[in-house]
Every structure is written in C-alpha cells, then in structure tokens.
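What follows is a structure written as structure tokens; I'll ask about it next.
Of the protein chains in this complex, all but one are displayed in their positions.
Right, subunit A next:
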Amino acid sequence: MTTCGDVIVVGRGPAGLLFSSLVAQNRGSVILVADAQGSFPLWGGQWDFCNYTDDGEHVLDPYQWWQQHPSAWDEVRDASTWTLRWQHLMTLWQEIGIPVPDRVPKLNRWMVTPLGQLRPTYWVANWHFVMERPGPLVFVDVPGLVDFRAEVVARVYTATTGQMAKTFRLAVPSGWRRDWHALNWAWFLDSKAGQDWLGQALRDQVRAGEEAVVFPQILGVDHCEEVLEVAQRVLGRPVAEVPLPPPAVGGIRIQRRWEYWLRRHGIQLVSARVTAANRHSVTLQDGRALAADAVVLATGGILGGGLEIQPSGSVRNTVTGAVIGTLGDQLLGAVGHRNWDESVPVIGRMIQGWNPDKRGNGGAMNLWTAHVAYQAFIGHTALAREN
C-alpha cells in the first residue's frame, strides 16, 4: 500500500516546515517525513540574514552585503527578491500566529546574548528583544537560571555599549525548585496561576523609568503573549526577552505553532527514518515506501541527522548512504543540489556554501533554499502538466 501526495518533504526543521508551508499555501498536498524533531527547540528562532563579514566584522546592512558579495549564485544579489521572500515569511508567520511586525526591517538590529554581548540579527518575533541602537536597559535575574546571570549581563552590556544597565531579581513561586530550567518557568507562566503570580511578583518591582525590561526567555510557551501583556501592564514599559541555550523557549513556541498550522492545512506528518530517496519516492526504515510527484530533502547537517560522521571520519548522507567527504576536507563539497531534474533537491542546512556558523546567515539559507526549491517544484509540475 503506497501513500501518495504532491510532494514528500524529509525533515521537520525550519527549512522543511517552510517548504511544506509554501506547498500547503498553494493547495498542494504534503507528506512531511521526519525521524526526529528539527532544530527549532534548540535556538531562539531569530532568522539571521548575514551577520558577519569574512573578517568577522558585524554586518549592518545585509541587503548591501549580499549585493556586493555574491556567494554561490547570482540571484542572491537581488535585494528586491530578498525583500519579497522576507515579506512572504512575515505574512506566513502572521497567519500562523507568530507575532511579527508589519514591515520587514531594512537593516540588521542588535540583540543581546545571554552573556551580555551585542550581536546583529535580522528577523525576530515580537517577544525577542532587539534594538536599533543601544540604550539603557533593565535585566531581570531569574533564580536558578545558570545561563543568564543578570549582574554579569548588565556589567558586560555597560562595558560594551557605555549604556546604563540595572537589574532586579525575580522572586520564586511556591513549588519552584532549584533545578528549574527556562522551560519549567515558561510552562509555569503559561498557567493562570503563573500569570497571577508574575503580576504580583512584578508589582513589588515597579520603579519609575522608561528603560525596556529584558527577561531571559521564560515568559510562557503557548500563552506567551498573555504573559508579556501581564509584565508590560504591571511594569508600564516595554518588555522583551533574550533567547537562551537549549531548551530554547522561543524556538519551541515557533515549532508548536508552525506544526499546528501545517496540520490544520491538512499535511500528513509521518514519523520515520528515510533510508533511500529518489525523485518520486522514499523508502522508510521499516520497508514501507511513499510516493509523490516530487521529493525534497530538508534533513539538516550533522546536528540534524541528515549527515552522519562515521568512526573513520568520513561524512555520510543518511538518506542516500553516499559518503560525501571527510571531516577536514574543504567540507561537504558535493552536498548541495539545486537542479530539479538531475537529483533530489536539497534545502536548508544540508546545502553547501552558506556557512551559517561563520557568516550568521542560517535564516537566509533556509529562506532562500526553500524558495528556490519551491520555484523549481512549480516549474516541474507545470512542465509535467504540459506533457
């Protein structure tokens, strides 16, 4: 028995979810196969455009950078195409219920890291703290969170920017335990009891002033808008968050909302490992086969399970089984395939030439590769119809 769909997407990280959404928005049917959760819960969900030059300097105008530094392909120079793609992400996220502003930014903005340093970023949800230029801030210390020490953050922030930084310490609710991590706090604050408690705890902290109040990212999961509302109302000023290391609450919020939206749109999520793929079908580890008009691999890099390091140091594609290089080579040269007709298209982290770790362009990589594959997919279907 074979299940059929317009397209099979392998991998449910950001690239797979975006590509599936593009198909679903255009009434195509998607089977999304994945062996494990994608990377969203491991990071804050900020989509970077281009943060660093080759020399590691901060990039302020990513549009200009792309125009001046064409990397793999000519098209990426075109600022208007980039704008359209970011705008698509904006309307998509609004439809999904991930709160974002009504306009895409022209420039990178600054975010504060959990260590109090500044770094550029581009596309973030409204809960995520960003600023156009540094100003005075208040950082909130949350008991038990080893990844965010407000005193340290404030000290580093002031040293880096010359701006004032104050701190205050949140009380603890009854039932709190020393081993609570950010997600425990967030689940607690999602509840009505949690929100009531937060309102009360913040009332004791209200002081005159206008500086934005910056929390570590703990302000609820599914109900974070309500939690932020409580904090903003009581404190009488803007409140936003700094994303923390995993489990990363911002990414979890996005993953949950996005996957739910896809399910509402009728996509089928298959939980299985893919052991072979060609242009029209995939084979699952248990021997089942799935068929479709097209297959797209969004299987991530080494961390996502799409690539596997063998004990010998060689790097293997987990779907095709092909050894594509060894660690230490000018890595993974042959991984990216863009041409629909030649092979199974690859999107997201598995594609070569982006280097998000060095350049800070992970979000742009997902956005661009998903759109390119989608354009190829519609071109391909149109061609198939003509024939």
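Brief remarks on what is shown
The criterion applied here is as follows: a contact is a pair of C-beta atoms (placed from the backbone, for glycine too) under 8 Å apart; a residue touches a chain by one contact, two chains touch by 3 or more; residues count from 1.
We take it that contacts and distances are computed from a predicted model.
With the options "4Fe-4S ferredoxin-type domain-containing protein", "Cytochrome c oxidase subunit 1", "His-Xaa-Ser system radical SAM maturase HxsB" or "L-lactate dehydrogenase complex protein LldF" in hand, the undepicted chain maps to the protein name "4Fe-4S ferredoxin-type domain-containing protein" (source: UniProt).
When the full complex is taken into account, the listed residue touching the unshown chain is A:263, out of A:207, A:263 or A:358.
Here the missing chain is touched by one residue of A:183, A:198 or A:373, and it is A:183. Contact with the undisplayed chain is limited, among A:221, A:242 or A:319, to A:221. Contact with the omitted chain, checked across A:105, A:144, A:199 or A:247, is made by A:247. Seen across the whole complex, the unshown chain contacts subunit A at 1, 3, 33, 35-37, 41-42, 175-177, 179-180, 183-184, 187-188, 190, 221-222, 246-247, 252, 260, 262-264, 266-272, 286-288, 303-305.
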